[in-house]
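Shown here: the complex without one of its protein chains, the others still in place.
As written, the chains take the letters A, B and C, and residue 1 is the first residue of each chain.
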Amino acid sequence: MAGLEDLYREIILDHYRNPRNRGELETPPAHMAEGFNPLCGDEIQVFLHVDADKICDMSISGQGCSISQSSASMMTTAVLGKTVDEARQVIRAFKVMMSIHGDDLDGSEHDHSDESVGSDVSLGDLEALRGVVKFPVRIKCATLAWNTLDQGLSEATA
Amino acid sequence: MAGLEDLYREIILDHYRNPRNRGELETPPAHMAEGFNPLCGDEIQVFLHVDADKICDMSISGQGCSISQSSASMMTTAVLGKTVDEARQVIRAFKVMMSIHGDDLDGSEHDHSDESVGSDVSLGDLEALRGVVKFPVRIKCATLAWNTLDQGLSEATA
Amino acid sequence: MTLPVDSTDAPLDTAAIKADFPLLNRQVNDHQIVYLDSAATSQKPRLVIDTLDRYYEEINANVHRGAYHIAELATSATEDARARIQRFIGAPSASEVIFTKNATEAINLIAYSWGRANLNEGDAILITALEHHANIVPWQQLASERGVEIRWLPLTDDGRLDLTDLDQMLDGVSLFAFSAASNVLGTLTPVRQLADAAHEAGALCLVDASQALPHLPTDVTAWDCDFMAFTGHKMCGPTGIGVLWGRAELLDAMPPFLGGGEMILNVTREGFIPNELPWKFEAGTPPIAEIIGLGAAVSYLEAIGMETVRAHEIALTDYALRTLNERHGDDLVIHGPTDTDDRGGVLSICYRDIHPHDLSQVLDQRGICVRAGHHCAKPLMKLLGVGATARASVYIYNDESDVDLLSDALAEAGEFFSHQPA
Partner (left out) sequence: MTLPVDSTDAPLDTAAIKADFPLLNRQVNDHQIVYLDSAATSQKPRLVIDTLDRYYEEINANVHRGAYHIAELATSATEDARARIQRFIGAPSASEVIFTKNATEAINLIAYSWGRANLNEGDAILITALEHHANIVPWQQLASERGVEIRWLPLTDDGRLDLTDLDQMLDGVSLFAFSAASNVLGTLTPVRQLADAAHEAGALCLVDASQALPHLPTDVTAWDCDFMAFTGHKMCGPTGIGVLWGRAELLDAMPPFLGGGEMILNVTREGFIPNELPWKFEAGTPPIAEIIGLGAAVSYLEAIGMETVRAHEIALTDYALRTLNERHGDDLVIHGPTDTDDRGGVLSICYRDIHPHDLSQVLDQRGICVRAGHHCAKPLMKLLGVGATARASVYIYNDESDVDLLSDALAEAGEFFSHQPA
């Protein structure tokens, strides 16, 4: 079917079928953050173990569509082992990639300082999710894990 | 101006300019009932003195448009001195005359038993208000005093 | 603009009906649109769209306040619509028909006005396991404010209400609030029986008829219910309009909800006197065009005949259940009752292990509109053990070819996801 290949790239379906870092971590020492996509009912739990400012362990549970699940899986591989600051940079870079139609309602202009911050960071496999931007309702699927991670990092380091 | 003559008949303007039985009665022995037309802000107070089942005294205060004021004035001349039952028959007859577009929302059909009850009663001068039916928003003006009287009779004889 | 001819016995001429709905003639992704999401919102016939236009172009004026000609026309069009809706639902009086912005506001009105005036710590209400959030959250808000208990009537395995312990569950309950039709399972509930049980137990009942009224003949008098809520946009009407119907003596005894213009008889600095029904519960400028538009929607449905609508949907649902199950076998699960006597045309589908959101995305490529998600019924989804379903729902303008196209697209979706290298 035409068009769908932009959305369902191989690597996305791979992460969907074989999610990395799936499961739960003991809390504490880990911290759990929960996110909901009110659109489609996707729910996600992000377990984070932050030690000495580093994400030393991380896992994902919950359920959702291929986009939200693969995005979560790729996210874990992108930030696991990174410092909190580095992880935040990846989050920002990912959100910039997803922001053509905006995930939230903060007006219509983009903050270009954000974009330059983002552009320093290589997103690697996550680039495969760029096609999601052509399917605006799916952006919330792709960003669900990231918003939940963001929230989890704030809580875990509060 | 064409059409308006149907509404503003001589006798109506006469009762408007020279309202009969205007004023307040002492309560008790009289009873006061108050009515509002939320449409145009008209307010009316009907003072009723019912003794031995007869309306032995009655007066009107408040303010409103020519239709509501003249209707109230004519009403007093029509029911003053009558028994409560007779007054209720006049009320019913008047409401039947006004009911082409319905004062309230009790469905679309008329109750024909009502109509036959009404037709026995002669409305006299009040017939001049028949033209109001062609101006549906004004029906509420014409019936304000009557609904208030109705309520007052129920309260005064309760 | 002609109304469809009443033809209670003849089957529905879906082609003619389809032609009345401008949107159904559009293309999506190079395919003629196949709209199977009427449980979310129905499409609108030309009659309703034209009625809105005529209102704005010819009689637009604020209502109940103006003595001039167009204000009078707007007022009587509004009250005519109210009377038409009254007759459509079998209500004894138009003064019992209260306009809200949607079914959700109608239920909240009951929860705020009747609920806050009558329910306190120790009181209980009964809802069911298949309710929409609109008939859950207002009660949870009340419960957390007042300590009111919420009980949940369970379901049978095939998604009907389990009435085994109904009387026991109703014991001590002040209100039984339930849907006449489920927006997830299609289940039709035995409204009269539930109302009788409620009354037997000394409880009032509130029927959420949002999914029933567009599809079935409805008569509040025959149902013997106390309150009923429904929403305009699912029954060929415009957005922005819903209805609360309630028995006059109950509504009369309730305090007002929203305060402002229209709902008062008098205001002084010291306080206000509420207006009569129905205006007492209609604060502010009403959704005038929307009320009149809903009146036109009712005319449209009446001209078809609600018996005919129901017969059409039974036949089409039967066809869908049969052909989809035959073709897709174990790949497909359709939740809810299997007998069309117990259900409407809402088909909640799980297909293989394809997430409903992915499934609906693939169907969209063929112009097929189905909804993926929790359908605002998360407690029910949890009970079904699924996070989401793909929901196809039919209405007067759908026919067997729409079901066939859905069936083909399901197969293609299966292909697409299995052929992608893993």
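Observations on the structure shown:
Here is the rule we use: contacts are C-beta pairs under 8 Å (C-beta built on N, C-alpha and C of every residue); 3 or more make two chains touch, one makes a residue touch a chain.
Quick caveat: nothing in here was measured; it's all calculated off a predicted structure.
Among C:A81, C:A134 or C:C225, the one in contact with the hidden chain is C:A134. Touching the missing chain, out of C:S76, C:N118 or C:N266, is residue C:N266.
Contact between chain B and the unshown chain involves residues 1-4, 7-8, 10, 13-14, 17-18, 39-43, 63-67, 69, 135, 138, 141.
Along chain C, the points of touch with the absent chain fall at residues 22-23, 26, 28-29, 33, 37, 40-41, 43-44, 48-49, 52-53, 56-62, 65-71, 100-105, 107-108, 111-112, 132-134, 136-138, 140-141, 144, 150, 152, 231, 233, 238-242, 256, 258-264, 266-269, 271-272, 283-290, 357, 360-361, 363-364, 367-373, 376, 378-379, 382.
Contact between chain A and the unshown chain involves residues 36, 38-40, 43, 101, 104-108, 135-138.
Note that in this section only the chains that are shown with their structure count from here on.
Averaged C-alpha coordinates give centres for chain B and chain C that are 43 Å from one another.
The distance from the centre of chain A to the centre of chain C, with each centre set as the mean of the Cα atoms, comes to 36 Å.
Separating the CA-averaged centres of chain A and chain B is a span of 73 Å. The multi-chain contact residues of chain B, meaning those touching 2 or more other chains, do not exist; every residue touches at most one other chain.
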